[in-house]
Structures are given as C-alpha cells and as structure tokens.
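Selected chains only, in their assembly positions.
Order as written gives the chain letters A and B; numbering starts at 1 within each chain.
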Amino acid sequence: MTTVAFIGLGIMGGPMAANLVKAGFEVAGYNRSPDKVAALVDAGGRGADSVAEAVRDADVIITMVPDSPDVEAVTGGDDGVFASARSGALYVDMSTIRPDVAVRVAEAGRKAGLRVLDAPVSGGEAGAIEASLSIMVGGEPGDFEDARPVLEAVGKTIVHVGPAGSGQTVKAANQLIVAVNIEVLAEAVVFLEAYGVDTKAALEVLGGGLAGSTVLNRKGTNMLDRQFKPGFRLALHHKDLGIVTSAAREAGVAIPLGAVVAQLVGALVARGDGGLDHSGLLKLVAELSGRGLSGRDTETKEES
Amino acid sequence: MTTVAFIGLGIMGGPMAANLVKAGFEVAGYNRSPDKVAALVDAGGRGADSVAEAVRDADVIITMVPDSPDVEAVTGGDDGVFASARSGALYVDMSTIRPDVAVRVAEAGRKAGLRVLDAPVSGGEAGAIEASLSIMVGGEPGDFEDARPVLEAVGKTIVHVGPAGSGQTVKAANQLIVAVNIEVLAEAVVFLEAYGVDTKAALEVLGGGLAGSTVLNRKGTNMLDRQFKPGFRLALHHKDLGIVTSAAREAGVAIPLGAVVAQLVGALVARGDGGLDHSGLLKLVAELSGRGLSGRDTETKEES
C-alpha cells in the first residue's frame, strides 16, 4: 500500500489529502497550524508533528504551499523534505510557484536521491473537494506514470507537459489566459450595461459563439450580480501574474495584454481589493467608466 | 407562405439564403455581382435584378452586406429597401455594423412604415452553411417573435437582447472578447514554446480548466501549426474593433485590453496581413518575441 505524505493542508491541500484517504492511500499530513492536521485525522489520515516525521516513510510526498519561498523552505534545511525522505521517494510539488524555482528544486531533489515532479493544479476549491482538478505535470515521463494513481485520486485531467518546470510554465500560462479572459469579459459587460442591453440574454448568446469561455460560464452571472466573494482571490492572481510577467521577460516573450492586465490586477490589490474574487476586475472597469457599482459590492475588503 | 427578400449573397449571405429555400421559404435574392444570384437560383430561389424588385412583394427583407455605409446605401434612396418595400414588412439587417447606425436605420425604417430588427450573427462561414449561427437581435419583442421562424432557418442560438441597436452592441462586445481571447492565447502559446513545453499537451490541460474557451478549442491547434487560412479575416476584425472602440468611447466605457488589441490587429492589417485569419495575431506576438515563424506561414498575403 502506498504511503503519501502531504505537507500543506489549507483550502486546497485539506480536501486533496482527504480525497487521497478516501481513495485508499495511507496519508500522513503536516501543517503549521495543528487544527488543519486535526481535520485530516478526523477524515481518517494520520497527523505528523513535523515535515521530517511526515515524509520519513512516505513513498510519495506532496507539498501544497502558498509560494516559491515556502517550497524552498519546506524542502531544504536539515529538517526539510530532501534531508528527511528516503532515497527513491517521489516528490510532487503541487503548489503554484516560479518555473525557475521549480527547476532548481527538482535539481536539489535529484541530488538528494529523490524523483521530483512539479504538478500545479487548476480548478479551485471546488475542484479540490470534488477531486476534479486539472493537473499539469513537469518531470520525467516514468516518474509521471508512477505518480498517476495518486494524482488520479485528486484530479480529472492529468497531463504530462514536459521536463521539470514545465508544469509551472503551463500553470503560468493558465493564469495569464484566465486574468485576460476575465478582464475582457468585464469590459464587455460594462459596455453592454452602458448601452442598456439585456445583459443576461447577451451573455447567453455570447456564450454560444466564438466568444464562449469557461470564464464566461462560471463568472459571468456573478459579474452581472456584482458578487465578488472568492473563489480565487485577486491577491493570489497578482502573485501569479508576477510569475508569468517575469518568466516572459526572462524568455524575451512579448505579452502586451498580460502586461496591461497585470497593471489592473496590481491596482486593485494596491487599493485594498485583494480579497475579492478575481472577477472583481469588473469593479475597476466600472469605476474607470464612471459607473461605480451601485452599492452592490458588499464583500469585505482585506488589506493586500 | 412567407416571402423573403435577401440582399447580399456573399460568403455568409449565399448559404443563408439557400438554407431559407431549404426551409420552405420563397426567396428572392439580389446581389451586385450576378453570378451569386445564379447560385441562389440553382438552389431553388428566385433572382432579382434590383433591390427594388427583390423587396417589392416580400414579407421579410434580410440584408447581409459588409459595412455600415452599405446598409445605409441599400436601405436609402429612391430604389432602396425603404422606398420599395410594402408597408408593414419586416426588415432584418444581419450585417455587422455600428450600433448607432443601426439605431438610425431603424428609425428611418419605421418612418417608412416598416418594422425593423438588427440581427447580426456569429459563427462564420461554417455556421452559415450548417444553419447553426448565433443570432443576437435588437428591436421590438413582437417583431422578434414574428421573425423567429425565418431566423430559425439559419441559426441555432437566437436571442432577443434589447431595443433597436442592441443586436449590434452585443455583436461589438462579441468581437471585443474574441479578439482579446485570441491574442492572449497567442501570447500563451509563444510563451510555452519559448520554454520548450509540449504545447499540444498544454492546450489539452489548459482547455480543461478555467482557461478553456471556444477560441482555444477552435483556433489552438491552428496556432500551433501556424495555419492562418481564414476563417475570419483580420481586415474584417479590424473593422469591427473600430466599431467597438468608437462605441465604447462614445459611452465613456474603459476598454484597456480592447484598446491594446485594436492596435495589434491594426498593425497586422497595416503590414499587409489583413487577409490572414484572426488567429494570425500569433504571427505578431512571435515576431515581437524574436521568434519569427520558422517558415511556416505559407498563406498568401493580401493588401489591406
């Protein structure tokens, strides 16, 4: 029976670890705040008091933490994943981090005798709960095949996209496309409202043609209703656009729309709207169009 | 039996008129170049030598012409639709034109005793042939209901979106979203290529998540293959972005991404790439990234 160590039991990691238990894996979980560990134990997993304890006997180690420095912190050091895991274990980082850091982590892991995959996900909290995540995986094809049973317990579309770091590169592209698709939908909605069009009917017909998108299906109605409860917070999308902007610059790739949308998301975060769902881009478009929000944005602000 | 006059038998109008014949309508067609009229006659329609002759006895009159001035030319004047049609006839303009011109045309039509709808379509040549167009309709609800049987013979998703001009407003929003969704996909593809990712696998996983879109499904593979045969020509999309840019300015609506994509489409047209499919935006992104096209763009250029 395969033993899985799961580091990072937050909004995403918690339900993912629970789904691994459900699928029959023996799961040892660790999180900095112990209450999240307790939830895993309730779900049938085993709690660990440290990273080292969690990973010691694991066949597969998964991390799901907020950002690049967190992955480097949890893998490195005397008590980290690489110093504590047994040789030959499979380490799968499912966090969304910088592709260049993913490459560096993979190299460090290999030197420590581990096999390493980067496997960020798309699909949000709902996808984590329903085990329907899309997973984009970078690393060796053989390692990908070995990881597949574990990944299938948490995701639905699971694709190997290239060597180490490639998973993060595709995730960066994903965040670029999503931000731009949301922003242009926001521009279209405010435009339609300004002309007094029946926006609900308009979204229906737009969705049926070449303008259709998953963003329109999932976020369109919320935009019409000024319902910006996350979902995926603008502050996190801001972090991710920093990754894609910087990676594109590094590679000399022009992303004119990406550069502009990064400014708009950055402006919302700077103004204290980082806690809204990323569909909150509509708020800025409306204000830039002198149309405010008609008192409909009752969501709490948080400091960015 | 309902008699339909159809003015403008081009790439879109030709198959649409033929589908009306197939659906059992009596169709009188007119086109400036007589060979298009001959094709309709072959399909079972009736040819007319002038606009006036085509519309004289029609219950429903449809126009499908390139641009705003063409609609004004064909409807106005002593031999135009409004002077020639019988009182109470239903005039449906299915061209893509400026919303403010659509409003003006509707007023002129009403004054001439006609009922008027603007009903632009989305779905391209394929949609016209397969009678699967999306149709966004502006005008009086009663007139919309009367037009429905005719519209159902050429389209699938048929939605009333508001008063006169609203159809064109929604079409303008459609063209805004489509251009931006194409451009950001182009940015993502060049980004992924620059990092050596397996782009085919990447598109598969991107399409399964929040980044999914009809543009990705229909244009993604062509972009990877540098296959820019139209489809929908950049020169036409350039025209349409002129409409949406100007309408947004008129209404004081901010469309930052729309403004940038209009520059990029304009640049391609200025350079002589107006004859490529709008997915040809990838060509510009690739060149701006110093990555050229690897000799893969074998499509003929045309002057814009």
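Quick note on the criterion: a residue touches a chain if its C-beta (ideal position, glycine included) is under 8 Å from a C-beta of that chain, and two chains touch if they have at least 3 such contacts.
Owing to the predicted nature of the structure, the values given are computational and were not obtained by experimental measurement.
All protein chains share one sequence; of the complete assembly in this entry, 2 are displayed, while the total copy number is 4.
Note that only the chains that are shown with their structure count from here on.
Note: centroid distance chain A to chain B, computed from Cα atoms, is 37 Å.
Those residues of chain A that touch chain B in the complex are listed here as 99, 122-124, 134-136, 156-157, 159-163, 165-166, 169-170, 172-174, 176-178, 180-181, 183-185, 187-188, 190-192, 194-198, 201-202, 204-206, 208-216, 218, 244, 247-248, 251-258, 260-261, 264, 285, 288-291.
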